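Missing here: one protein chain of the complex. Every other protein chain is in place.
And then chain A:
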Amino acid sequence: MNIPTWLDALIAAMLLIGAIVATLGSLGLARMPDFYMRLHGPTKASTLGVGCTMLGSLLYFSTSGEGIRVQEVLITVFLFVTAPVSAHVMAWAALHRRVHCSANTRHPPWPEMDRAPVTEHAASSAPAGDKESAD
């Protein structure tokens, strides 16, 4: 159980980067305007976030005297194989249900998707008179 300082710093940096990237991914999930854009946050940031965390864990447990550990590598590999598949399936399901995309999306697959998604927030915050004149 004798870890040199530089290795300690490296492990800490890996864990920190992993945590930051995972936070950014979740932030993207919360902040993006439509479903298709929200898909990008978790598939990207979580793969690198989890990857960095795993690398930190791998370094720590490999140097703390229990021999080389490889489960972390396996977890990362499984994640990298499955994350794009789940993103693909969710995007496919959204297309199938014709979930609206935001108005500035170019080339929507169907013309009726080409309009701003009416969120409850936008509907309730719009003045009543404005709404009627728009109709």
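Following the convention adopted for this analysis, a residue touches a chain if its C-beta (ideal position, glycine included) is under 8 Å from a C-beta of that chain, and two chains touch if they have at least 3 such contacts; residues count from 1.
Rule of thumb we're sticking to: contacts and distances are computed from a predicted model.
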Per UniProt record, name of the chain withheld from view ["Na+/H+ antiporter subunit E", "Electron transfer flavoprotein subunit beta", "Integral membrane protein" or "Ubiquinol-cytochrome c reductase iron-sulfur subunit"]: "Na+/H+ antiporter subunit E"
Residues in chain A touching the chain absent from view: 21, 24, 27-28, 31-32, 34, 36-37, 39-41, 43-45, 47-48, 69-71, 74, 80-81, 83-85, 87-88, 91-92, 94-95, 101-102, 104-109
